[in-house]
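Can you keep this structure in mind? I'll have questions shortly.
Yeah, one chain of the complex is gone here, protein chain that is, but the others are all in their spots.
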Amino acid sequence: MPIDLSYSPEVDDLVARTSEFIAEQVLPVENRFDGDIEAAGGDDLRRELNAKAKAAGIFAPHAPVEYGGLGLNMSDRSPVFTAAGASTFGPVALHIGAPDEGNIHMLAHIASEHQRDKYLGPLATGEVRSAFAMTEPAPAGAGADPNQLSTTATKVDGGWTISGRKRFITGADGAGFYIIMARTAGQVGDRGGATMFLAPAETSGISVDRHVNVIDKSMIGGHCEVTFADVFVPDEDVLGEVDEGYRYAQVRLGPARMTHVMRWLGSAQRAHAVAVDYVRDRDGFGGKLADLGMIQQMVADNEIDLAAARALLQRACYELDQGEHASDSTSIAKTFGAEAFCRVADRSIQMCGGLGVSADLPLARLADELRPFRIYDGPSEVHRWAIAKRAVGRARKAAQRRGDHA
Amino acid sequence: MPIDLSYSPEVDDLVARTSEFIAEQVLPVENRFDGDIEAAGGDDLRRELNAKAKAAGIFAPHAPVEYGGLGLNMSDRSPVFTAAGASTFGPVALHIGAPDEGNIHMLAHIASEHQRDKYLGPLATGEVRSAFAMTEPAPAGAGADPNQLSTTATKVDGGWTISGRKRFITGADGAGFYIIMARTAGQVGDRGGATMFLAPAETSGISVDRHVNVIDKSMIGGHCEVTFADVFVPDEDVLGEVDEGYRYAQVRLGPARMTHVMRWLGSAQRAHAVAVDYVRDRDGFGGKLADLGMIQQMVADNEIDLAAARALLQRACYELDQGEHASDSTSIAKTFGAEAFCRVADRSIQMCGGLGVSADLPLARLADELRPFRIYDGPSEVHRWAIAKRAVGRARKAAQRRGDHA
Amino acid sequence: MPIDLSYSPEVDDLVARTSEFIAEQVLPVENRFDGDIEAAGGDDLRRELNAKAKAAGIFAPHAPVEYGGLGLNMSDRSPVFTAAGASTFGPVALHIGAPDEGNIHMLAHIASEHQRDKYLGPLATGEVRSAFAMTEPAPAGAGADPNQLSTTATKVDGGWTISGRKRFITGADGAGFYIIMARTAGQVGDRGGATMFLAPAETSGISVDRHVNVIDKSMIGGHCEVTFADVFVPDEDVLGEVDEGYRYAQVRLGPARMTHVMRWLGSAQRAHAVAVDYVRDRDGFGGKLADLGMIQQMVADNEIDLAAARALLQRACYELDQGEHASDSTSIAKTFGAEAFCRVADRSIQMCGGLGVSADLPLARLADELRPFRIYDGPSEVHRWAIAKRAVGRARKAAQRRGDHA
Partner (left out) sequence: MPIDLSYSPEVDDLVARTSEFIAEQVLPVENRFDGDIEAAGGDDLRRELNAKAKAAGIFAPHAPVEYGGLGLNMSDRSPVFTAAGASTFGPVALHIGAPDEGNIHMLAHIASEHQRDKYLGPLATGEVRSAFAMTEPAPAGAGADPNQLSTTATKVDGGWTISGRKRFITGADGAGFYIIMARTAGQVGDRGGATMFLAPAETSGISVDRHVNVIDKSMIGGHCEVTFADVFVPDEDVLGEVDEGYRYAQVRLGPARMTHVMRWLGSAQRAHAVAVDYVRDRDGFGGKLADLGMIQQMVADNEIDLAAARALLQRACYELDQGEHASDSTSIAKTFGAEAFCRVADRSIQMCGGLGVSADLPLARLADELRPFRIYDGPSEVHRWAIAKRAVGRARKAAQRRGDHA
């Protein structure tokens, strides 16, 4: 079968309808509230936009068909999520934002029948939101380094008791339930020994302590600090196998990483479009700004960065759809994408001069939405470390095969 | 006389006292209000901090001695302003912020006796603030391109009548008086033909239309749009000669550009210090973060960027103190500095991970304070254009001297 | 049909056989002669390697089947050419180097029956080499700016007389025939008015004046200055239509640009592999070099750059195979690729320390092979200009459709 990089007419049509929906139903709200989703209504807005998205036939296109989704694979998801990302409220509107999208993805792969009914169903249909509680505050605690996991789950009769503190738990405030990563074996500093648990938000012992005031403003429920104090989880709410939490996290993280890229690609493309519109007919320095070489360089560099991010994203999605682990291609697409999007936003600001750093244009706040992505889901440095380790490992194995012991 | 790059003991002492004042009197206020100077009290805060700075003997160290200042030259100003810049409220506290600092500098050079009494005195002592009305909104209007100046001054009996609109007029809201740049000869698109006028803020016809909501929050009076509608200015309030406005603007801009670098250097150094403090003892990945190679690379790149900015700044200040025009060295120090400071802030954020993009650390807001500097006072692109023009011009002249017509 | 980014088993097999051939038959020769193809035997070496490649069934995989090639489309060519590019002598060995490969491609699309017999056949089978004479020396003359074309063809009885000078004509010395671009209409400075002509190298009036001593050493026949002095070309050797030369040049340039990327991608991947092999087991600073964070950063950045170049290349090849003009995707893949490959070579050198800048490793000469690619086939700046013009043009049209006249 020959190489084929085109989307089916059905996907193209879905993309077109998504773009239209975003432009007409979502962007005006986002702009009116300067991109602050809580100010714009929070969960009330979410429910309103979800209903409209359902009516438009574009709601949760990644969700399993049995829950009313379109069951799109990663490749097909990509242009749709990107179209939705043109508004920072778009992911919430289509119910494809973090962490719900990744949680739906993981639950669809791992959840038991009971868990599908209790958690996945309400989540996939948008009845509730969810949170994924993995990251922990320093000094001890798993930030970017998962070996530091210090929240513990102790086996008790009929279930487990979980205690610990988590930080940067996106969407925690107002979530219907949590997926909690806790240590069930080993010590802080050990690799492995983690298990995933499901728990309704109203479970005794779970408390949202505060919102960490982060520069992005489009994720409902904020980025919270959450305390788990002797939280009881029955055995039936253990997600997957005990001690296999990091393996599942990887199942979740590869695709979730790519859907981050999809959505933020949409935001970066929008920033670029705003800047190109600004320079295309604006006068200055004896001509149009768009005719100045240094402006053209910024426009071209944006185009190159965006094209490369798209191409890397398509590669990673294809590999994931083939059932591959795709650790390399997703790390590469994530790292390149996050850095490229920040460059694109920065150049877009620069092209627009004083207005670029003002609220008259959405560029500064798009830059604020994009900047954290170089840290979220693994800082660029951690991904580079992993990419290098694997590259060196491959070279070492190849050398052994060749009998080369240089 | 041998090369000497050291400051006198008097300056070193002033720097030390300034740093102490900032740490004890200014930083706590800034942090309490997340760097938003209006929220922190605006002009009330300014007067309070000015009084404290006067008590500490560090107020307006650049102002002429006759007005109570210390009359420091550019070289000596540099480390003091940098020390003050460690807090984003520091420049207001010492009365060395834009645009007042540059206006004091220019008035001290150009103002008539009458104008010194009426405008410079109250400004130098901090009795009033001032604004410098040059930049104009597009489409017509002088943004980064001064040839586009479209605000006009028409000669009338006993003075001039000024009409036009200005944008990004820093400190306009609450200013005691304006320095207004208006066209007195030629057409929009012509170089030259500009004159500077002085006008009390309460002059009929001057109105502040709105604050442009810009990402920096530490300049009192904001960045405003101002309308001048038939504003009458008597002949005695023409600043300098008619039609010589751009020449004076250059007098103002070279030094003002460098004091920008001084202050923002202070902010960038602070961001770096916050990040180094973060990584120095934090555990992760089997050691201290500060022992990781990629972190060390960021620390070192910050050190290099800051050292280069300091060195270029010292060069430019020295040339200005020698009475040179210093167009090249100030453009270079400004362009390099602004870009370096943004890199430093960005790396500092990255080193601190999730906290870096949160309000738990001051890094994200320092980045917001620094980012506009790549646009204010001439975008990097305009400075590069000017630097290149001069370099090519020098080469062309040298070739002519050599009789080389390649 | 779903997205498919995998090559067929036949192509995978061809790639594997190509890699094996390169490793066993070509690399040892290249290394023995430090990558200098003339020193290694020039055309004698070429004929010897071509015979071996034919025997291995991998000769000219892009050539039409009727001439013994494999008729691969752009997508399938890509991994094969890349495998061949692992040696700088590989493209000559497989007869897929510039300019022959692009000339075969263009002649297969445009040549008349007569021209196919006289020129394409001998070229496709490797009997002769060819040259493409477009670029001209300054001051007048078409370097990167095709409007400057000053070589002229004058209509005479039964044909045309061509006069002019060309520079950087790759492979001219020893070529069997030339494709010559000459002006048949308009003046220097005009766009268009160019025609392509075919002429045997022994035609009266054609002389190779000198080799320009360029830093790459792997292209047979060098980069020459050639004079055309009243060169007669009969009408039957006009290639395509009169005055349509630039249109054909575009037909040639898009694919030729991509085959450059394919080959040089192979060289860049090799440089990276050499460096990774160097650092993987070398001791230093208390461990393996490959465990140092700053080394890992270089390894990872190489991986990212190479992956992005591959992904952009695949995108561009796919579009070309769909019959699209692919101006944007080929410009982007070329510009990104050329710059990325230089970065990869530079990092690879840096990873190997002193040996990296020595002839003990092939890195410095690979860097010399790669550096010109940022200039050949259109400097990065010209591509960026074209990319920006198209992006702004699209935005302008979209605005007109929306009725937005900002």
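Details
Just so it is clear, A, B and C label the chains in written order, and each chain counts residues from 1 on its own.
What we mean here is this: a residue touches a chain if its C-beta (ideal position, glycine included) is under 8 Å from a C-beta of that chain, and two chains touch if they have at least 3 such contacts.
What you are looking at is a predicted structure, and each value in this text was computed from that prediction instead of being measured.
Which of B:A16, B:A51 or B:A395 touches the hidden chain is settled by the complete complex: it is B:A395. Of the options C:N73, C:S112, C:Q148 or C:T227, the residue whose C-beta touches the omitted chain is C:Q148.
Interface residues of chain A with the unshown chain, by the touch rule above, are 292-297. If you put the missing chain back, the residues of chain C touching it would be 135, 138-140, 143-145, 148, 167-168, 212-216, 223, 282-285, 292, 294-295, 349-350, 353-360, 364, 368, 371-372, 374-376, 379-381, 384-385.
Although one chain is hidden here, its contacts on chain B can still be listed: residues 1-8, 73, 75-76, 273, 276-277, 279-281, 290, 293, 295-297, 299-304, 307-308, 311-312, 314-315, 317-318, 321-322, 328-329, 332, 335-336, 381, 383-385, 387-389, 391-392, 395-396, 399, 404-406.
Here is the rule we go by: only the chains that are shown with their structure count from here on.
A simple rule picks the central chain: find each chain's mean C-alpha point, then take the one closest to the mean of all protein C-alpha atoms, which gives A. A separation of 50 Å divides the Cα centre of chain B from that of chain C.
Listed for chain C are residues 293, 295-297, each touching two or more other chains.
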